[in-house]
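First the structure, in the form of structure tokens, and then the observations on it.
Yeah, one chain of the complex is gone here, protein chain that is, but the others are all in their spots.
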Amino acid sequence: MSSMWGERIRISIFGGSHTAAIGVTVDGLPAGEPIDLEAVARQMARRAPGTTPTATARRESDRPQILCGLLDGVLTGAPLTAVLENRDTRSKDYSDLKRHPRPGHADYTAFVRYGGFNDIRGGGHFSGRLTAPLVFAGAVARQILARRGVFAASHVLSVGPVTDRSLDPVQPEPALLERLSQETFPVLDPAVRTWMEEAIASARAQGDSLGGVVEAIVAGLPAGLGDPMFDGVENLFASLLFGIPAVKGVEFGAGFAAAGMTGSQNNDPFYTDGSGCVRTRGNHAGGSLGGITTGMPVVFRVAFKPTPSIAQEQETVDLSTGESARLTVSGRHDPCIVPRAAPVVEAAACLAALELMARQGLLTQRRGPRGE
Amino acid sequence: MSSMWGERIRISIFGGSHTAAIGVTVDGLPAGEPIDLEAVARQMARRAPGTTPTATARRESDRPQILCGLLDGVLTGAPLTAVLENRDTRSKDYSDLKRHPRPGHADYTAFVRYGGFNDIRGGGHFSGRLTAPLVFAGAVARQILARRGVFAASHVLSVGPVTDRSLDPVQPEPALLERLSQETFPVLDPAVRTWMEEAIASARAQGDSLGGVVEAIVAGLPAGLGDPMFDGVENLFASLLFGIPAVKGVEFGAGFAAAGMTGSQNNDPFYTDGSGCVRTRGNHAGGSLGGITTGMPVVFRVAFKPTPSIAQEQETVDLSTGESARLTVSGRHDPCIVPRAAPVVEAAACLAALELMARQGLLTQRRGPRGE
Amino acid sequence: MSSMWGERIRISIFGGSHTAAIGVTVDGLPAGEPIDLEAVARQMARRAPGTTPTATARRESDRPQILCGLLDGVLTGAPLTAVLENRDTRSKDYSDLKRHPRPGHADYTAFVRYGGFNDIRGGGHFSGRLTAPLVFAGAVARQILARRGVFAASHVLSVGPVTDRSLDPVQPEPALLERLSQETFPVLDPAVRTWMEEAIASARAQGDSLGGVVEAIVAGLPAGLGDPMFDGVENLFASLLFGIPAVKGVEFGAGFAAAGMTGSQNNDPFYTDGSGCVRTRGNHAGGSLGGITTGMPVVFRVAFKPTPSIAQEQETVDLSTGESARLTVSGRHDPCIVPRAAPVVEAAACLAALELMARQGLLTQRRGPRGE
Partner (left out) sequence: MSSMWGERIRISIFGGSHTAAIGVTVDGLPAGEPIDLEAVARQMARRAPGTTPTATARRESDRPQILCGLLDGVLTGAPLTAVLENRDTRSKDYSDLKRHPRPGHADYTAFVRYGGFNDIRGGGHFSGRLTAPLVFAGAVARQILARRGVFAASHVLSVGPVTDRSLDPVQPEPALLERLSQETFPVLDPAVRTWMEEAIASARAQGDSLGGVVEAIVAGLPAGLGDPMFDGVENLFASLLFGIPAVKGVEFGAGFAAAGMTGSQNNDPFYTDGSGCVRTRGNHAGGSLGGITTGMPVVFRVAFKPTPSIAQEQETVDLSTGESARLTVSGRHDPCIVPRAAPVVEAAACLAALELMARQGLLTQRRGPRGE
């Protein structure tokens, strides 16, 4: 099983929805970086349920306890480990699921993969709860990147049939990116949020759920990062993004739309800007050519399928007998996790960006009073 | 730089468009597997230019020379290496490109990444030519999979505005998959191919190019393969697919369309078929839940941007002076590589599928007359 | 920084001597394996100080708290994480060390590597304390191996000038291996232990320290495990063993002694035993030929340099001024860690053995009442 990722910056995520705790270890972060734990907590709060009306009623404790790796508010260079206790759980909601796999969930596949010994409570290791440690790790990465002029942000591009306008992939305003990266349920057009919330409430009322798309951007990465073929920008980002539950598609730049363009439309011409920097007019490339950064923002979109846990009755099988069965998922479930997924997507983007920089030797060690 | 991929099945791709040769090493293949080199050659021919009217006039030599790893037609278990000589090259077509990066190509990014020392001839290591070794490796994997009841196929889902109908993601006919996996420019509806060819010819006449989408399927993988989070089905396939030049998007199952569905629409109910096998009605999941195979076909789509090399004049910069420049790409270029990309996508699918099986210990060693 | 190891069985060790806690995550263990935590605790106790007269007075708390991965005493297949709180610490013993690196320790090298931001308290992440999580992981692996007929054991082959007799590398008695793997300060000849303890006490009295060698054996691995070149038996074991603090040499089978043998002496002839099993007479190969197991026990030796922390005054530099300085290490230090290192070596051996089996697909999933 691999809940570990990375080469220079390595993360190891552990825990399940109903285990004693969940957490993450991040190995390879540069020593000497000050980490503002309040800012980290704010990123984690963007993801936490109970903070917006559309989310699940379950209150999770998202105040991470740092076990190691941080001393006097500064990274030591040793592995950084944070754990989150699981407290607000209701085990009995899941008692029926050992025999009746929920459609769209990993119940059945984990049953086969783990011979039936998988921890099924709350979805176990497959639970969306496990995105909290990922957000922690990404929030730490975010601060290291910010010091080097690299910023990630995202917004909910669509929820069901409701669509926000798109980010400017060429020269997004820094103030906009700053605002988005602090918001819970970030959107470009505030009016759209209202319609999205209504669509979600409507789905909840019908015992159903909605999917959506998150659009994200990483600005400030210099040109020349990445490797061709299998360790390029897209490979790296996608390898993390597809690790977020419910993700069914990832596209960069013009993405699937590029498939319908002509070359003369899709190519981004080069030019030199006022300060002698090579840039492109337009950014259909999404900041990457041949797997290597161009210096333009890295822009991508992530498609989330609708939450599988719906209140409507569904058909399933009884894994003991093989017979048909009807299933009604009770308990507390998000009818749409997309707004909460935005900070998770950003966290993944921050980690991928940090890894890219680390591989090119750009995460130079700071030297401070202690290091003469 | 990483042109190496994999953990149990490892591939190492080398070469550039105008180097002495290109090739691939595949390490970790099970010993004892007979490999039919004619069948491998047929797969490589599906990719080769000069076999269809829409492709480039350049004739490449795609007859691989096996340096090691195969003895008396059977894999020895040692690394398998195949090389292809580069013969039919016209260097002078690229002489201008050291200073004038082509929009949409990796010229500029490689220039930055490699300090200007990258081999720019024919696109160097970024050339589409480097998909030939990938097809070789995938063709070998294909035969190993076939013996275990696993089959991959694909078709050109769209070229520019022309769209084929979709594959049946639930129970595709084996005969159909067989036919598609042998065709050059595979489509479900032959009439569509004609329209696609016309669209490509039209683009060529305008000195322009078209993109498209390849839809692929892997049938026969048992349930329970893959790992959650970062080593799931989607992560593994995507890590290879984004290594194919021009790929800008990858989606699984309902993909981006799932984002617009409700949960009741997108969930695939479970049932038991006549032979006691658990299956789903519908396959919006694309054969994967929680990163683990369900036993239903793995279905995915890959978006290719239009070929960057177009005959129309384009704007670029002069990397020596920083000044604006005009560029006209001459030479022989595919106005649409999507038909040729289908076998490349299948090759990647075969390698990913083989890796999935290898990680679960399913590639059992054969034991034959030599091995008592 | 990589405190992560493994491909199929992955471990991530975190923590420092004086951080809130230390621990380990193990990812990839087969689901369904019952784990006896008392047996794990007994292995950890073999390593803990305070249990033998030669060890440090510091009392560590070695009762691991399981955060996830174990449910009702059975592995779930999800990552298994255990943490140990650090309680019995005396920070003030190390206050002088930021400027005066201790000879033989990682103080100086970590200072350079981490720009002076490394956590120096108690040696930080380099402390021998960090072998406790490794022993936890190895103890879990031990139980999984035992069920499959694989057993690891070791003994203190030498401490300073005192040498125990060697293990029988061909057919060690199972009862002997069982006894050794339960003993603290395991030796073949109990009389030797007394002499070793005296040598250690003598060194302590002189404010000095001693090194030694641990000899270990893994019995029961079938033939045919491992890969040639860089993923062979020796490579795998050595990659873990050299991660144990103070290790300066690793040898397999006849090891360095083989360098002084002739081929006719060193070669192990093959023969078939009563049950038709291929074995060798003698085992100079140490159970590995060409990096692949022969089926004979894997036998190896690990050299530990003497504990760097000695009470005698030593010469060092003042890192702030560059000037010469004298250093006296105070506090509580083991004059010889070799007896405590034996269970650590065994833990590493268990993990390497488990990884070998996992790569060949031999860790088949159990299927129990929950998994039909």
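When the chains are written out, they are named A, B and C in that same order, and each has its own residue count from 1.
Heads up, the rule we're going with is that a residue touches a chain if its C-beta (ideal position, glycine included) is under 8 Å from a C-beta of that chain, and two chains touch if they have at least 3 such contacts.
Nothing here was measured: the structure is a model prediction, and the numbers come from that model.
Visitor: Among C:22, C:97, C:188 or C:247, exactly one should touch the missing chain; which is it?
Guide: The one listed residue touching the chain not shown is C:247.
Visitor: Touching the left-out chain: which of C:154, C:316 or C:365?
Guide: Residue touching the chain left out of view: C:316.
Visitor: Among the options B:19, B:131, B:181 or B:360, which residue touches the chain absent from this view?
Guide: That would be B:19, which touches the missing chain.
Visitor: Mind listing the chain A residues that contact the chain we can't see here?
Guide: Spelled out for chain A, the touching residues are 7-8, 78, 228, 359-364.
Visitor: Name every residue on chain B in touch with the hidden partner chain.
Guide: Residues in contact with the chain left out: 1-4, 10, 12-16, 19-23, 25, 27-28, 31-32, 65-69, 71, 74-81, 83, 98, 110-111, 113-119, 124-125, 319-320, 365-372.
Visitor: At which residues does chain C meet the chain that is not included here?
Guide: Contacting residues on chain C, toward the hidden partner: 1-5, 13, 101, 103-106, 108-110, 112-113, 125-126, 130, 158, 160-161, 203, 208-213, 223-232, 234-235, 238-240, 242-243, 245, 247-256, 258-272, 276, 278, 280-281, 284-286, 288-295, 301, 303-310, 312, 314-317, 319, 322-324, 335.
As a working rule, only the chains that are shown with their structure count from here on.
Visitor: Which chains contact both chain A and chain B?
Guide: C
Visitor: If we define chain centres by averaging CA atoms, which chain lands farthest from chain C? Would you check?
Guide: B
Visitor: Averaged over CA atoms, how far is the centre of chain A from the centre of chain B? Could you give it in whole Å?
Guide: 27
Visitor: Just the number, please: Cα centre separation of chain B and chain C in whole Å.
Guide: Each chain's C-alpha centroid was found; their separation is 45 Å.
Visitor: Approximately how many whole Å separate the CA-defined centres of chain A and chain C?
Guide: Here chain A and chain C have centroids separated by 37 Å.
Visitor: Provide the list of chain A residues touching at least two other chains, using ranges where the numbers run on.
Guide: Residues 1-4, 13, 110, 113, 125, 319.
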